[in-house]
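Note that one protein chain is taken out, while the other chains of the complex remain in position.
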Amino acid sequence: MTPLDYLLLLSLLTVVIALVAGHRSMGGVWLTFTYAAQLGGLMLMAGLTNQPDVITSSLSFTILGQSLTWRYDALSWYFALITISAGLLSTMYTAGDWGEKFRADGGNLWLLHVAIALNVLSMLILLGSGDLLTLFIGWELVSWASFLLMILAGGPSIQAAIRYITYAMGGAMAILAGLALIYGHTDSFTYPAAANILHSLSTAHLWAPLLLLTLGFGVKMALLPLHLWQAAAYAHTPGPGAAFLGAISSRMGLYALIVVLIQLVGLVRVIELPVLFSFISARDVLAWVAAFTIIFPTFTALRQNDARMLLAWHGIGQGGYMLLGLVMGDALGSAGGLMHVFNHATYQAALFFSVAAVVYRTGTADLNRLGGLVARMPLSFLAMLVGIIGLAGLPPMNGFVSKWLVYRSLMLEGEPLLFVAAVVGTLGTILSVYKLIHNMFLGQLRVEHENIREAPWSMTAPMLILSVVVFVTGLMPGLVLQWIAGIQATVGLPVIDYSLGGLDSAQGSLDMLWVVGVLFAGFGIGAVLFYSGGRTHRVHQLDNYAGGHFLSADIRYHYSDNFYPGLMRLIGPLYRYSFAWLESAVQSGLGLLSLSTQGFYRRVAPANYALVTAVLVLLWVML
Amino acid sequence: MIKDIPIIAEQAQQPRRTNPLAHVFDELMNFARSRSLFMLHYCTGCGAIELPPAMTSRFDMERLGIQPMVTPRQADILLVTGYVSIKTLKRIILTYEQMGSPKHVIGICSCTVNGGMYWQSYATAKKLDEYLPVDLYIAGCMPRPEAVISGLQKLIDNIKHGKSDNWKDYYQRYDHYLGNQQHLFGNNWQTPTDVIGEAREYGLFGPQTLGQHTELLESVQKPLQPLEMKL
Amino acid sequence: MDALHILIELTLMPLVAFVVGLFMVLMMRRIAARIQRRVGPPLLQPLYDILKLYGKQTQISHGILHDIGIIMAVGGYIAAETMLPVPGMNGIADKAGLITLAYVLMVPSLGLALGVGQCANPNGSIGISRALTAMLAYDIPFVIVIFGVAWQAGSNNLVDIIALQQVDGIASWGIVQTPLLAFAGLFALHAILGKHPFEIYIAPAEIATGPMVEMGGKYLGGLFVMQCFQLYTAGVIYTSLFLGGGENWLTFLVKSFAVVAVPICIAYLFPRFRTEDVVRLVWKWPVMLGLIGIAFVMN
Partner (left out) sequence: MNQIVLIVVLPLLAAFLVPIVARMSASLGAALGPLVMGVCLWITGTVAIESAGNAFAINIGGFMPPLGITFFVDRLALLFAFLTALLVLVLWPFQGEHRPREHALTLILAAASGGLALSGDLFNIYVFYELVSVASFGLVATGRRSSAPAIRYLILSGFGSVLALVGIALVYTQTGTLNLAHLSQLAPTHLINPIGLAAFALILLGVGVKAELFPVNTWVPEVYATAPNRVSALLAGLVSKLAALVILRLLVLVFAQEQALLVMLLLGLLGVITGELAAWRAQDMNRMLAYSSIGQLGMVFVAFSIPGETGVFAGLAIALHHLVVKPALFLLAARWGGALSGLAGAAGGNLPAALLFTLFALSLVGVPPLPGFWAKLLLVMGLAEQVGPLYHFALAGILIATVVEANYLFRIVSTLFHRDSPASPAPQKHSGGDIATAGLFGASLIAAVLLLIPLSQSLKTIAQQTADAAAYRAVVTLAPTTSTLGDTQ
């Protein structure tokens, strides 16, 4: 029994407990403890982050002549850490009042617990895959586990989940095709064999498997133009489920892409691989896909009027930063991309938790039906504030550090357009997160929300924990960067030269301890200046200058709808329906084909062409 | 003509300051106040037409430190430039109460003094100082920019010497002003600003702050409580 | 560099920035007055304004965030000033490069936006919406310029960039080496300052100064302080990027004031653009020039 076995067994145990006790009122608490135990199990393997080592599982099969093995290295460890933590916090969130209310509203709490436990288990299995076949199996398990999580809410989530599973199956089949191509060359699914053959393939032959695998794994990452499924699917999942999915689920695609692009093909090869009949390389293609994945979903998020949809769209956009950093291939960029996985998980979960808390209290996430909640739900507000600063990538939160690394890498690599694209994404994010926090927490408090209270501790505690993590890892990015350095050493990337406060190397220096210190010193001075002024008198929100107009509580004057009209008039038409159009074109094309094939089975007199065929065959024989 | 309203505010019962530097500081603040006046010109009537020349190149208020501002929160002076109908007066009071003190009201044109040519009108408030503590009237129909500038300079002098404290009167005799307002607007008259609360908070409470009219106000509708954060 | 030394620098730099900023505000108002054939405010007018606002007796707050917004707006700039090297003082410029600076400069805006949001005034929210859109517009040429300069200098550290430009006088200045970038930067700078024709988000007559609508007393005073810092920051960044920074205090101040004077001289000649026109304009010309500039730099 290796530590990995313990971990997987613990995870399996969690599923079993969820199955047995998921419907009990204490079930969530027990599950929280088992997730904590999983985290403990993972910590047994913490040594992985320091040296490029591998812990194999004693679980292995030989089937159809292929051996299936599972093992963990620093990369798996890092992703597993995020996965289990996301599961832990989501379950913690569910365990208390949220779950009670969910059940009271007719939700299936048992299934939610089971689904999250299954997701964690399947992700841990995927992360441990030791060959391409186990990778695919794990991949499918993860896909279907998230399908279960997405579909359990019913209502609008069903359409989204079906759309998801269609995309996911498309991706999985592309992966299978890619694996088949590799298998066709090697007759084996092991990583070394695949790496060997991918190294020896000619450019033209490398493209097919590379493209298929990237497309397939890219579906989960929701890379453009395969991104349409994600936002709705994540957003309609019940609160903590959405947080869990948003935090980690689509990052499995990144994990698999790292395995394929970096460990199997080798990033050097990708950087050199030319696109046929052009002067750009595969790396450029990937980078630009990543860049568009940043821009378009981010600006789509700007248009959303549902808080969860807005966050989910951002989840897609932030995935672009991870890939963009990663394909730059240097120490800074890949560190930024990898670190962003952690950072994104932390703030995204905090944001979803906060939104779920608001939904818990007010019953809606519609950005046009909220406002002013900061006075009633200050802790949720705080979590959201920390979260959005992280999401927007501003100092002093951790999102800034990872984005900084990506920017710096783009500068060093001499990619001005990609750099601008990344910044455009960040600015778009700032715009839309301001809309989010403004429409929910700032502005006018509605009359019907006058008497709501802060969410209970079982809900605020996880989001505050996450907020602290977001801040602390922003202050001391070295805490995360040490894991990243371990991964870089393991997968064969250049290793980042980090320090506790960031990095101090020839490629650039960033010391978040100083930056944050100075920033807070500045805030301190600002506060001293401010409070040395006269004493303040708190006024009611209706005591507001409205051109001499008398405001009353029944007037809705919160500016929420169509929040950026100027910008929308300008760039709205550019991206409004373009990708949806693509999807519906495929759909209606398929529908047409489907109808015509049905027509074949329904209308054409079958006897006639059987006869015709026979006659033709006979004629052929005669001649 | 510039009519200087006598100081009617009673000195609040503040402990005597023994620190000489505090005196210097007060002088400095008064000076800064007098040299930096942001005005909100509430253009109720024809007098407003005389303000742009006062602001622009010919007379240039800015050299006196006077700037136009557009919201009461930022403003120090409320310029009421002409006749005040009852409907307008409500807005003027609302706007006035939203200004941060020290704040000053200047009535421009005869209409603000006694109703002027509208003195017979049923819809016009005749004396502005019945409803708001006016610091200064600049009479005339209409006063020319020179008169406006001159009036403002008078105000500056008053402020510099700490003599323009009429705004305190509004707090200290709120019942009086509120009574006049209620007389005009009816018994359910209410502004969103919690004048009594402010008076309490800043120690501007006077013997006549509360009275029968404020009782009536509180009986009609409780003042809006600010939205405190709740945990 | 010992701790005391850096502490002194960190204290002095914002202070200098504030004082210089006060005079820049004065210069701005004086230039505006002169263009309009007025006399303009007296020497200490900006100081009087700030003193008066801080000394207001009643201060209206819409909640804790309203206060925090102002604190963040002022504090963010105070922090940013320590990342801008001035002659003889580098502060923490070498610990936080240009990108960090650019992003720290967004903190005050976000803080202010939060404070305005808490006020629950629709005019304020509209103003913020417009201001953020404008930020989206002008930050793009700004980062293009940053990229170009950093690539040219081979470093994203302002200290290095300044040192490189001071190697041989005017010939090594950024404005001579990379004139297109310098022009794009000036354009972006103008938009960053938010003066005409880019002041749709203030729009006093329509949305009652937008973000500032509920700001009175020390809140407005904080914003006035912020304006000082903003003008100073804009001037110094541009000076450091394109005009070789300051060899000594004299040239430093001359250059900084000159930089700020240019957009202000232009500004009062214009009416204002609509939001989408701001975006359209800024995404077209300075971005194009900046990209061409980068193309020159990178070859």
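Going by the order they are written in, the chains are A, B and C; count residues from 1 in each one.
The definition used in the following text is that contacts are C-beta pairs under 8 Å (C-beta built on N, C-alpha and C of every residue); 3 or more make two chains touch, one makes a residue touch a chain.
If you're wondering where the values come from, they're calculated on a predicted model, not measured in any experiment.
Touched by the hidden chain within the whole complex are the displayed chains A.
Only one of A:55, A:80, A:95 or A:174 touches the absent chain when the whole complex is considered: A:174.
The chain not shown here is touched by just one of A:64, A:204 or A:506, and that residue is A:64. Note that of A:166, A:364, A:562 or A:584, the residue touching the chain absent from this view is A:166. Summarising the interface, subunit A meets the missing chain with residues 61-64, 133, 136-137, 140-141, 144, 147, 151, 154-155, 158, 161-162, 165-166, 169-170, 173-174, 176-177, 179-181, 183-184, 187, 590-591, 593-595, 597-598, 600-602, 604, 606-607, 609-611, 613-614, 617-618, 620-621.
Note that in this section only the chains that are shown with their structure count from here on.
Ranking B-C and A-B by contacting C-beta pairs places B-C first.
A straight line joining the Cα centres of subunit B and subunit C is 36 Å long. The centroid of the Cα atoms in subunit A and the matching centroid in subunit B are 57 Å apart. Residues of subunit A in contact with two or more other chains: 372, 374-375, 445, 535, 537-539, 541, 543-545.
Touching two or more other chains at once are residues 55-60, 63, 208, 213-214, 217 of subunit C. Within the complex formed with subunit C, the residues of subunit B that make contact are 28-29, 31-33, 35-36, 56-57, 60, 62-63, 65, 69-76, 98-102, 198, 202, 226-227, 229.
Only residues 29, 33, 36-42, 44-45, 47-49, 51-53, 55-60, 63-64, 204-205, 208-209, 212-217, 219-220 of subunit C touch subunit B when the two sit together in their complex.
For subunit A in complex with subunit C, the touching residues are 371-372, 374-375, 385, 389, 392-395, 400, 404, 407-408, 411, 414, 416-417, 419-420, 423-424, 427-428, 430-431, 434-435, 437-438, 441-445, 508-511, 514-515, 518-527, 529-530, 532-539, 541, 543-547, 557-559, 563-567, 569-571.
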